[in-house]
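What follows is a structure written as structure tokens; I'll ask about it next.
One chain of protein is taken out of this complex; the other chains stay put.
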Amino acid sequence: MISFVNDYSENACPEILEALQQTNYEGNKAYSYDRHSELAAKFIREKIGVSDAEIQILVGGTQTNLIAMAAFLRPHEAIIAVPTGHICVHETGAVECTGHKCIEVAGVDGKVTPEDVRKVCAPQHWDHAGILTVRPKMVYISQTTEVGTVYSAAELRALREVCDEHNLLLYCDGARLSSALDCSDMTWELMGEVFDAFYIGGTKNGALFGEAMVIVNPSLQEDFRYIAKQRGGMLAKGWLLGLQFETLMQNGLYEKIGAHANRMAMIMREGLLRLGVRFTSDSPSNQQFVVFPNSVLRELENDFAWEVISTVDDNSTEIRLVTSWATKESDVHEFLRRVEVCKFN
Amino acid sequence: MISFVNDYSENACPEILEALQQTNYEGNKAYSYDRHSELAAKFIREKIGVSDAEIQILVGGTQTNLIAMAAFLRPHEAIIAVPTGHICVHETGAVECTGHKCIEVAGVDGKVTPEDVRKVCAPQHWDHAGILTVRPKMVYISQTTEVGTVYSAAELRALREVCDEHNLLLYCDGARLSSALDCSDMTWELMGEVFDAFYIGGTKNGALFGEAMVIVNPSLQEDFRYIAKQRGGMLAKGWLLGLQFETLMQNGLYEKIGAHANRMAMIMREGLLRLGVRFTSDSPSNQQFVVFPNSVLRELENDFAWEVISTVDDNSTEIRLVTSWATKESDVHEFLRRVEVCKFN
Amino acid sequence: MISFVNDYSENACPEILEALQQTNYEGNKAYSYDRHSELAAKFIREKIGVSDAEIQILVGGTQTNLIAMAAFLRPHEAIIAVPTGHICVHETGAVECTGHKCIEVAGVDGKVTPEDVRKVCAPQHWDHAGILTVRPKMVYISQTTEVGTVYSAAELRALREVCDEHNLLLYCDGARLSSALDCSDMTWELMGEVFDAFYIGGTKNGALFGEAMVIVNPSLQEDFRYIAKQRGGMLAKGWLLGLQFETLMQNGLYEKIGAHANRMAMIMREGLLRLGVRFTSDSPSNQQFVVFPNSVLRELENDFAWEVISTVDDNSTEIRLVTSWATKESDVHEFLRRVEVCKFN
Partner (left out) sequence: MISFVNDYSENACPEILEALQQTNYEGNKAYSYDRHSELAAKFIREKIGVSDAEIQILVGGTQTNLIAMAAFLRPHEAIIAVPTGHICVHETGAVECTGHKCIEVAGVDGKVTPEDVRKVCAPQHWDHAGILTVRPKMVYISQTTEVGTVYSAAELRALREVCDEHNLLLYCDGARLSSALDCSDMTWELMGEVFDAFYIGGTKNGALFGEAMVIVNPSLQEDFRYIAKQRGGMLAKGWLLGLQFETLMQNGLYEKIGAHANRMAMIMREGLLRLGVRFTSDSPSNQQFVVFPNSVLRELENDFAWEVISTVDDNSTEIRLVTSWATKESDVHEFLRRVEVCKFN
């Protein structure tokens, strides 16, 4: 069985498993006060060019997002996001569970636009008291998005601008950041410039687990660790997280992981395009969304795995194909070969 | 100045102010254990024909809705509502502040439809784990709705049916229930049949303040009062609430209040229709939504008051005209006369 | 039946009921933007000598306290209080329900001492990470306290000092503030100096309902109204609250209410002391806590009412006797006369 189900099907990339073995008996300090966590933070600060950024590595994506909302927002402040946003549909209402409303805006290609933001922030005639609706305070984006698209540097700068106009925070969910860094013109440095806070995904980028929260805006840094602890996000063995990001942030490992995944995805994409397969999003990243006849899927399903996204019609289905650091080029070619056979039989 | 701004511009109807004077020195028991609260509950139970309904009178509408969500739902359970729903836009995110997500569905004429509900409850292909999205658990409706429309008895029975199919609660916000009872074929008895819980609005129906929560479904009754108290909804002087609903629920007072408000609204509506004014919703109730040229509004604004709803275009504006128990028929005619003058000059 | 059960057994003092009658058809603006609310705020600001204090009148005491905690504290910040504090035992966990921990300190005579505060704020050896415990951030006191005692001006200044040392807020629950103002050397002006925020109780001081939150510290004022609305604390008919405090804050009415209640309590106290009755707290205010033989209570219970506090032993019980603006001097004397008869028979 060759799997394109997701980018977190393996335990971790070999470098990380090796590091866990090597350091077993070091006896590190608890709660992220260890030297691995310090090194990970140092490497991240250097990449983004923000020497006073606060770094705290947390365990999982939902947890990281909910801690961000709990820490950065007052109770009446709301988040702006697109309906496909991870916080809107994949986190069991974790954000609302912290008490904050998520205001959904239409977006384009899975991305929040400045127009979306302006519309939400325009005053409402009927809100005579000025307090009947929540106060929009944060724009939540994912890079790459849930539909595989990416924000360009120009789009990010435009979002930053509209956020500044309306006194909003700009927060980026980087669950698949390694892929985004490879296929967009966004750089590490730009992230340090445009985002108030973002997280560097580990789980879907070769780590065993772990997501590194990077708080650029100093006004959001105070007591963040308290809130992370209170929400169950601090690991007693915090060095396990530090060690992984120390590894990922060195020697270009994180960037290589994204580059490989994207290269595999592009081979897949170009191959399928050549075969006339229809794509439902214009994704340059490691998630590809395609429509297949159900008959083809039935022929392939014993040898390949994917995620079903939606029923298109009685005869066809939208599926998602995901590549990762662990995807083998030969497996992609094998898949393409088999699709071709299906299509022409 | 003649006001059609809302239905809560007066302190209270005279019967209620009189009752407050009469009972000042009775020395009632605290926390709703008084005989007025008992009588109010008795009258409500008789009206709806549910002898074991739990009644607890709370102070305001936002408070009543948020206590309902806090008491009736587990943390991962969500509410289905239309985007114009009071809980979605007029309560500063109070429902999300209790931790629950509100799933917005399109609706028709400001009303949730069974199809809306079925669509939300359909399983999602991509939610392989079955726990990534919140669990829909309650359908929230308002009767009358925020756009002045009403659910018919048949529509309510159809919603009950789809709720039973999907194990959902049906909850009704009755902020303007007196109006709804007069202009729909919904009866008090039907409310006892189709709703798991609902509240009988006081504030917008002649009371000084107060909303009577009626919990029909026995499984939702346990410890409701604890949660009401914990959220600040219990008044030490609970008899003040009991006394008002004892008054409203006797001698047809509540029904008369709705009937008068509606009669005033219909005179207004028919008069404006005759003058060719455009309505943005087909409302049989005490809220009327109309589009006026800005030039007309400027001529009227020194003598009449309304609420602005939205900017239609450069030259016209949607406004809301509301009638109540206190609206004088002569004031409605005076408004119509002035509109007519404006229109034809 | 003569009742000393509590100070909120009547609807409201006559001046307030009269004001409600007089203003019924004024057509005030909603959500506290009316002139009565403005006047109430003006009068309060003048009394405390803080021209930029933010005033927002809320409905009930539990609600007011919980909104304060929700608005003033970040999620990891905790409150210091004595175990008898209203928030600790009389509010169904409302404060914890906003997510904040309440740290109980022993106190003396129902009052928090500077030593209590210093002990809580001392660093813990074992908290190596510095984030394992909540961060103390607010000292909560009641004036008068739940056991009827009062903080002197000197005690309040000492608390202010220790709060400044540890960057803590000082918050005062003024549910029975009219009594405290009469029987302590605390003045309105001092409240404006030492408290970050406090509320002026209405419910137990002659109002129908309502508690006026006074936010002295400018850093706590921003967006308070949003959070009040979100928690169900804003009344659409906010002018009803404004009107009551406009009335109470004029012509010395509020101060007279406390003075009368205290005078009645002192007649009660001195009379009972003369009869050798034992008091369980040294209260100069309108709540008196005494121990009576059960046999005496049985003789009195058909004609007088009180609240039972605790079982002292098999033969005696601690009860609370409360006086208010509505207590008649003749009723106090009648009670004393009857106790005397019981005691000597």
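Labels for the chains are A, B and C, by order of writing; each one numbers its residues from 1.
The rule is short, and it goes like this: a residue touches a chain if its C-beta (ideal position, glycine included) is under 8 Å from a C-beta of that chain, and two chains touch if they have at least 3 such contacts.
Predicted model only: the values in this text are computed from it and were never measured.
Undergrad: One chain is left out of this view; which of A:A106, A:A154, A:A236 or A:L273 touches it in the full complex?
TA: Of all options in A:A106, A:A154, A:A236 or A:L273, contact with the hidden chain holds for A:A236.
Undergrad: Over the whole complex, note the residues of chain A touching the chain we left out.
TA: 1, 3, 5-6, 8-12, 14, 17, 20-21, 23-25, 27-28, 30, 59-64, 66-67, 91-94, 97, 203, 208-209, 226, 229-237, 240, 305, 326
Undergrad: Footprint of the hidden chain on chain C, which residues?
TA: 75-76, 78, 89-93, 96-102, 104, 125-126, 128, 131-134, 307-311, 320
Undergrad: Identify the residues of chain B touching the omitted chain, counting contacts across the whole complex.
TA: Touch with the absent chain occurs at residues 29-33, 70-71, 74-76, 128-129, 131-132, 134-135, 223, 225-227, 229-230, 234.
Here is the rule we go by: only the chains that are shown with their structure count from here on.
Undergrad: Per the definition of touch at the top, where is the C-beta contact count highest among chain pairs?
TA: B-C
Undergrad: Enter the angle, 0 to 180° in steps of 5, of the rotation superposing CA atoms of chain A on those of chain B.
TA: With C-alpha atoms aligned, the rotation comes to 180 degrees.
Undergrad: For chain B and chain C, let me know how many angstrom lie between their CA-based centres, rounded off.
TA: 34
Undergrad: How many angstrom lie between the CA centroids of chain A and chain B, rounded to a whole number?
TA: About 41 Å, centre to centre.
Undergrad: How many angstrom lie between the CA centroids of chain A and chain C, rounded to a whole number?
TA: Distance between chain centres: 50 Å.
Undergrad: Scan chain C for residues touching two or more other chains and write them down.
TA: If we look for residues of chain C contacting two or more partner chains, we find 30, 226, 229-230, 234.
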